[in-house]
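Note that one protein chain is taken out, while the other chains of the complex remain in position.
== chain A ==
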Amino acid sequence: MIEGISIYELLTVTSILFFIGIYGFITRKNLISVLISVELILNAGAVNFVVINKYLYPDVLQGMIFSIFIIAVAAAETALAISIIINLYRKISSVEVRDVETMKY
C-alpha cells in the first residue's frame, strides 16, 4: 500500500503500459522492437499482479510470487526469441517483419 496513490491510478498506468505494448507489437517494423513490445505487455501483466495482490489481498503473497515467475518466463522467452531472430538474420540478413511472411497459404 502506497500512501496517497489509489489502486485505480496504478491500474491506469499498467493499462497504458499494456496498450503501448500492443501498439508497438502491431506497428513496429523491426523484429527486435516487436520483441520489446511483447516485454512491455508482459511487464504490464506482472505489475498488475503485484498491485492487485498488494491492494486487495494484503495478507497473502501469491501475486508477488507470480510476478517473479513471469520475470523468469519472460527471460527465457526473450532468449528464445533473440536466438530465432539471430538465426533469421544469418539466413536472410534482415530482421524486418515484412521479410518473414512466407508462412501463408
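Basically, contacts are C-beta pairs under 8 Å (C-beta built on N, C-alpha and C of every residue); 3 or more make two chains touch, one makes a residue touch a chain; residues count from 1.
In the analysis below, contacts and distances are computed from a predicted model.
Engineer: Out of "Beta-ketoacyl synthase N-terminal-like domain-containing protein", "NADH-quinone oxidoreductase subunit L", "Nickel transport system substrate-binding protein" or "Alpha-D-ribose 1-methylphosphonate 5-phosphate C-P lyase", what name does the UniProt record list for the absent chain?
Structural biologist: Result for the unshown chain: "NADH-quinone oxidoreductase subunit L".
Engineer: Could you please point out the chain A residues that touch the chain left off the display?
Structural biologist: Touching the chain left out of view, chain A contributes residues 22, 25-27, 34, 97-98, 100-105.
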